[in-house]
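Yeah, one chain of the complex is gone here, protein chain that is, but the others are all in their spots.
Showing chain A:
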């Protein structure tokens, strides 16, 4: 499939919610190692609220995703709420008025969303954050799109790259977020935010492509 409409974006959020609920304990365990042990429960709660958003007739993709962003901001708390909320609010903006989107539009949206995360969190690659998964995902998506891949192919490439970025966080010493307080002790653990960000993109590859 080369295009996605609002129902598939809804499916993306529902699939992400299911995955986060299933993986909540895993994420919380990761967070317990280098954070404060609440990432799984907070993310599962926030996305469950998004998955439960009522279906509005004739709603555009951007309107729906803005609601997702606002819901995450108001439901998740911690740093993840503003970061994931900002991701969806910015992701939605370039899709204004669109009823179905292909690789070009999603590439723009993904870049805008990730730029929003960077603006809010001020992270750089290598800081051991969700951006370590998102940055290679954006590059891989763009690379696949310019190579002529369809939406499914682009998202698959992004998900694979995100997983690689997630795995790259394990040896890193955290420079942002709560894990940074551990200094050298933060090395040797996967970053929980990079892990949940990878789940979001893997879910997109399953639902949107």
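One rule holds in what follows: a residue touches a chain if its C-beta (ideal position, glycine included) is under 8 Å from a C-beta of that chain, and two chains touch if they have at least 3 such contacts; residues count from 1.
Everything that follows uses one rule, which is that contacts and distances are computed from a predicted model.
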Name under which UniProt lists the unshown chain, selected from "Carbohydrate ABC transporter permease", "Condensin subunit MukE", "Aminomethyltransferase" or "phosphoenolpyruvate--glycerone phosphotransferase": "phosphoenolpyruvate--glycerone phosphotransferase"
Candidates A:19, A:61, A:76 or A:107 - the one touching the absent chain: A:76
In chain A, positions touching the absent partner: 28, 32, 35-38, 41-42, 73-83, 120-121, 175-178, 180-183, 185
